[in-house]
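Right, one structure below, let's go through it.
A single protein chain has been omitted; all remaining protein chains appear in their positions.
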Amino acid sequence: MIIVLKPGSGEAEIEHVLERISAMGLQAHLSRGEHRTIIGVIGEEDRLRVAPLSAIPGVEQVLPILKPFKLASREFHRENSVVNVASVAIGGGALAMIAGPCAVEGEELLVEIASQIRAAGANILRGGAFKPRTSPYSFQGLGEDGLKILRAVGDRFQLPVVTEVMDPRQVELVVRYADMLQIGARNMQNFNLLNEVGQARKPVLLKRGMSATVKDLLMSAEYVLASGNPSVVLCERGVRSFEDSTRNMLDLSCVPNVQGQSHLPIIVDPSHATGRPDLIPAMARAAVAAGADGVHVEVHSRPEHALSDGAQALLPNQYAELMTQLKRLAELMGRTIAAGRGGCV
Amino acid sequence: MIIVLKPGSGEAEIEHVLERISAMGLQAHLSRGEHRTIIGVIGEEDRLRVAPLSAIPGVEQVLPILKPFKLASREFHRENSVVNVASVAIGGGALAMIAGPCAVEGEELLVEIASQIRAAGANILRGGAFKPRTSPYSFQGLGEDGLKILRAVGDRFQLPVVTEVMDPRQVELVVRYADMLQIGARNMQNFNLLNEVGQARKPVLLKRGMSATVKDLLMSAEYVLASGNPSVVLCERGVRSFEDSTRNMLDLSCVPNVQGQSHLPIIVDPSHATGRPDLIPAMARAAVAAGADGVHVEVHSRPEHALSDGAQALLPNQYAELMTQLKRLAELMGRTIAAGRGGCV
Amino acid sequence: MIIVLKPGSGEAEIEHVLERISAMGLQAHLSRGEHRTIIGVIGEEDRLRVAPLSAIPGVEQVLPILKPFKLASREFHRENSVVNVASVAIGGGALAMIAGPCAVEGEELLVEIASQIRAAGANILRGGAFKPRTSPYSFQGLGEDGLKILRAVGDRFQLPVVTEVMDPRQVELVVRYADMLQIGARNMQNFNLLNEVGQARKPVLLKRGMSATVKDLLMSAEYVLASGNPSVVLCERGVRSFEDSTRNMLDLSCVPNVQGQSHLPIIVDPSHATGRPDLIPAMARAAVAAGADGVHVEVHSRPEHALSDGAQALLPNQYAELMTQLKRLAELMGRTIAAGRGGCV
Partner (left out) sequence: MIIVLKPGSGEAEIEHVLERISAMGLQAHLSRGEHRTIIGVIGEEDRLRVAPLSAIPGVEQVLPILKPFKLASREFHRENSVVNVASVAIGGGALAMIAGPCAVEGEELLVEIASQIRAAGANILRGGAFKPRTSPYSFQGLGEDGLKILRAVGDRFQLPVVTEVMDPRQVELVVRYADMLQIGARNMQNFNLLNEVGQARKPVLLKRGMSATVKDLLMSAEYVLASGNPSVVLCERGVRSFEDSTRNMLDLSCVPNVQGQSHLPIIVDPSHATGRPDLIPAMARAAVAAGADGVHVEVHSRPEHALSDGAQALLPNQYAELMTQLKRLAELMGRTIAAGRGGCV
C-alpha cells in the first residue's frame, strides 16, 4: 500500500499516521516530496488488505499495490486451470459449447432441443429449473421437476447438464441432479450462496454481475475457491450501460483481461448480453476469436411459446449454422471442442 | 401492449401474429400506418405482462403501456404509506433518521456511538452483524453476538434497530433481534431472500441495487409486498457509474421519481453513495430538500479503528452538526422527525 | 508520481526505468518491497504530468499524486471565485437563478416568458440562438436574429443574458450580444472552442459533458483559464447512465466535490438532467441545499408549441412556485439571490 498525505500535513499528523501503521503491525517507509508526503506501507499481505488506512486523519489517498485476490490469481497458479464437467473439459484449449433453453418447460420440448444442439456439436446442456425473474408474476421455473427432466434428457443425449442455483438451501438438491452449478449474474455477490457452492463437489459456472468490475468477478471467484471448491468457470454475460438497443453491453475485453490475471477458464454468453438473436452469432464468433474458453447460447425450438426469454433464443437451425462457423474458428485458434460425455446417442 | 410489426410484413405474417395473440386469450386492435403496421393488445393485466409477444416472427418491437408492478404502485394505493418501525413512523411527513456504525464491533463502542447519535436526534440505530464483503478475507461481522449487542444497545437508548439479513436461513434469527430487516444493495434481486422477508412480520429496508433502475427497485419491492409484507421502505444509496472520485453516484432524482409512481416511503443513504465524509452532509441536506422520507448515515466514533468502512463514516460531532441543519430543513419542508421509542435516556 | 514495477522485475529493468526517469529530467526514489518494487518520481510539476512513464517496459502502474489541473484548483486560489455576469454576481454566497426557454423562438414569446421569470425572481435570462440538435432535421435555432431578440428582451427586463456558442467562428458574434457564453455538454471537450472563449472578455458557463468525470470538467475549465479568461462558472446537468426513466442522471455530489477541489462557482441544471418537469422542483431544491451557486431551469409559457425540448420546461407559474421555495431555502443556507441588473421593470 502507498499512503499519500494531504498537502500541508504537519509533523504531528505524520507522526500519528506512522504510529497507527506501526500499531497495525505494519512497517512504514516515509518519503517527503516537494508537493506531497507519501508513505509506503509494507507487511504481511493479508494484514495489509484489511487495514483501515484511509480513515487515519491526514490521509488523502490509499493506493493499493497488490491484487486483492490470491487463489484466483495467475501469480498463485501459473498454468491455465482445466475444469472438468463430467467428461467435458473446459480450459487449456478445450472449449465448452453450452446450449439449451432458458428454462426447462417440459420433457418433450427439452428432448427436441437437446437432440438438435447435440447434433450441432454442443457439449453441455443448460436449462433453468429455478428462475430469477424481475417480476414475481413471471414463470419461476419447475423446481425439482425441472431438475429431473434436465437430468433425464442430459443422460439420454450424454450431455452433462448445468443449471442455476439461487438459494443456499437449494444447493444440496441441485447437486444431486446437475453436473455444474450456475450462479447467476444477480447472485454474483450473494456471498452466502458463494460459500455454499464452495463446499459442493461440483464445478461452478459463475456469471459476472451486471455492475461488477473484472476485479469484483475475481473476488467472487475467490470466495468459492477459498471455501474449498477449485472448479470455477467464469462467464462474461454483459453489463449494464446507457446503450438502450441491446439488453446489456457485452464486455469482450473481459476475456483477455481475466486470462492475464487469473488461471480460471472464462466463457461468454452472448444471449443474455445482447438479448437479440440477430447479434448473437457475431458475438459468439468474436468470443472464440478473443480466446474465450467456451460459448453459452440459449436455443429454443418454439420461441414464441417459451415461458421465459423466448425472444433472445436462437432457433436450432440457426445454432447449427453458428456452430459450423465456431468449429472453423476454433480450429484456426488451435482450440478443440470436446464431444459430449459418451459415444453415439 | 402495443406491437409494432417489421416494415414490409405481409398478410400471412400479420395473420399469424393475430392468431398468436388470440391464442394467448388477448384481443388485438390492428392499425395500418404508412410506414408500419401496429397492433394494440388488450386483455387482463397479468396475462399481458407475461405474454411472449416479442418472440412472434414479424414483430419488431413490443411497447409496454402498463407499469409492471401493481401493489407498489400509486395507482393501486393512492395515499402515502406510513411504515412503523417499532414506535418510529416513516413516511407521510415523518422522517427516519437512521445512524450507526457500518458493523457492530463490540458493546462498548456501540454504546458510545448510540449515545451520541441519540443525543443528536437520530431515531433508529443501525449496525451490521452479517456483513456482505467483497473479499472473503475481510471482517464478516459478529453474527448472532452482534445482533444481541445491537438489541441491547437499542433497548438501552430506546432506539429501534435495523440490521442486514443476507441469507434466507438467517431471517428467523434476525427477526428475533431486529425491528427492521435490511436487504443490501447486492441482494436487491436475491428473489428467494425477498420472498423470505416478505413472510416476516417486520418492516423491510430495501436498498437499491448498484445497477438497478427505478423500475427494478419497485419490482423488487413488489416481491416483498406480494409475499404478504406491506411494510417496505426503499433506500437510494448510489449506483455504479464511470465517475471515479466517488464510490457510487447518488441518484437523488430517484426520490421524486419513486414518489410519483409509488406510495412507499423512500430514504437516502449518502454514506454508501459517496464513500466520502466530506460529501455526506451536502448530500444529506439535498435528500431532505428533495423530499426524502429519511436519511441513513454511518457514524463511527473511532473510524481509524473500524473493522469495516471506517473511512466513509462521520464522526459523532459531525453528525450532530449535520442533524442541526437537517432539522431546520425538515421544518422548512413541513416534515417532522419523530423521537426514538421512549422518553429521555 | 509513483511507479509500480511488475512483479519479478530484474536489476536490468529497474536500471532502465531509473535511466529513463533521469533522462526526462526527473528524480527517482527507489523502494523495494516484499512483493513489488516502487519508485517515487519527483520533479517539476508540469514536466511530471506529461512524462510517458507508463510506456517504459517493466512498469505495471503509474499512480498520479498531483491533481492534473492547476489554475482551477483550490490550492492555487484558496478563496471562492465570484464571477460577475453584467451586474449579477455568481459565487461567494450569491446565487444565479438562470431561466428561460430552450430556444429563442420569437420576440413576443420571449417577452412573455422573461416578464414572468423576472417577476418570479430569476436574475439571468437564457435562450438558445444556436442549438445543438441530435438530428440534422430538427430546428437549429434562429442564429443572429435570435441573439438580437435575446439582447433586446434582456435589456427590456434588465436581465443579463446567457446563450450557447457552438463553433469557434461564432464566438465573436455571440460576444457582441450576450453577457455570458454557454459551452454545452456536447462541446465540453471541444478544445478549440474552449481556447476561443478563453480569449473572450465575457464569462463562460461550462456545462459538464455527458460522460465527463469531475476531473474532466475541471480540466476543461483549465483550458479556458489557461487561455486567459478567469470567469468560469461550471454547471452540473446530468450524465449518461443505465437509468431509462430520466433523460440523464443528475450527479448532485458533483457540487460539493467540485467545491472541495476548486474555487470556481458551480450551478445545477435540473431541466436537462431529468428531462421531466415533475422532477425538476425537487432537484432544484436539492441543488440549493447541496450548496450549489445557482440553478438553471428551462421555462416556457406554451410548451406544446415549443420548437425545442418543450416537454422538459416548467410553466411560468410552476417556476414562480419553485422560486418561492428556493428563496426560503437560500435564506436558510445563508445565501442571497441578487436581483437582475437594474431597478424596476
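Residue numbering begins at 1 within each chain, and the chains themselves are lettered A, B and C in the order written.
As a convention for this text, a residue touches a chain if its C-beta (ideal position, glycine included) is under 8 Å from a C-beta of that chain, and two chains touch if they have at least 3 such contacts.
The model shown is predicted, which means the values in this text are computed figures rather than measured ones.
Engineer: Using the definition of touch stated at the top, determine which of B:4, B:152, B:315 or B:339 touches the missing chain.
Structural biologist: B:4
Engineer: Among C:41, C:166, C:180 or C:205, which one is in touch with the chain left out?
Structural biologist: C:166
Engineer: In the complete complex, which positions of subunit A touch the hidden chain?
Structural biologist: 211, 213-215, 239, 241-246, 249-253, 255-257, 260, 273-274, 278-279, 281-283, 285-291, 328-329, 332
Engineer: Residues of subunit B in contact with the chain that isn't shown?
Structural biologist: Spelled out for subunit B, the touching residues are 2, 4, 7, 29, 31, 33-36, 38, 40, 42, 45, 61, 63, 65-66, 75, 240-242, 244.
Engineer: Using the touch rule from the top, list residues of subunit C that touch the missing partner.
Structural biologist: Residues 20, 46, 49-50, 52, 54-57, 68-69, 132-139, 166-169, 186-187, 189-193, 209-211, 216, 219, 222-223, 226-227, 239-240, 303-307, 310-311, 313 of subunit C touch the chain that is not shown.
Note that in this section only the chains that are shown with their structure count from here on.
Engineer: Distance from the CA centroid of subunit B to that of subunit C, rounded to the nearest Å?
Structural biologist: Using C-alpha averages as centres, the distance is 31 Å.
Engineer: Taking each chain's centre as the mean of its CA atoms, how far is subunit A from subunit B in angstrom?
Structural biologist: 26
Engineer: At which residue positions does subunit B touch at least two other chains?
Structural biologist: In subunit B, residues 211, 239 touch at least two other chains, as defined above.
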